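The other protein chains are all here in position, but one chain of the complex has been omitted.
And then subunit A:
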Amino acid sequence: MSGASNKITDDELNALILRLGTLLPQLNHGRHGRVASSSTTKILKETCSYIRRLQKEVDDLSERLSQCLDSMDITSSDAEFLTNLLQQ
């Protein structure tokens, strides 16, 4: 069992890590596609905190929706919603 069975190359891993980096708002500073000298460790850490933030946002938005939805009649607004949301 040698390293030859391991088909994952350094380059492939780096490419995947870099791609993750492009998804992270903090690391990009507006430069789309360029991740300035961010280490793998930093990218992984940022990725984790970004995911946590997003999950928390889903949480918070769910809470807000639960408060909004009291007497709203969604069915009549359905079509309007979809049109608005899908149009952007």
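Please note the rule applied: a contact is a pair of C-beta atoms (placed from the backbone, for glycine too) under 8 Å apart; a residue touches a chain by one contact, two chains touch by 3 or more; residues count from 1.
By our rule, contacts and distances are computed from a predicted model.
Undergrad: Considering the UniProt annotation of the chain absent from this complex, which name among "Translation initiation factor eIF2B subunit delta", "Two-component response regulator", "DNA repair protein RAD51 homolog 4 isoform X2" or "IBH1-like N-terminal domain-containing protein" applies?
TA: So, among "Translation initiation factor eIF2B subunit delta", "Two-component response regulator", "DNA repair protein RAD51 homolog 4 isoform X2" or "IBH1-like N-terminal domain-containing protein", the name matching the hidden chain's UniProt entry is "IBH1-like N-terminal domain-containing protein".
Undergrad: Residue-wise, where is subunit A in contact with the chain that is not depicted?
TA: The list for subunit A reads 3, 6, 8, 12-13, 16-17, 19-20, 23, 40-41, 44-45, 47-48, 50-52, 54-59, 61-75, 77-78, 81-82, 84-86, 88.
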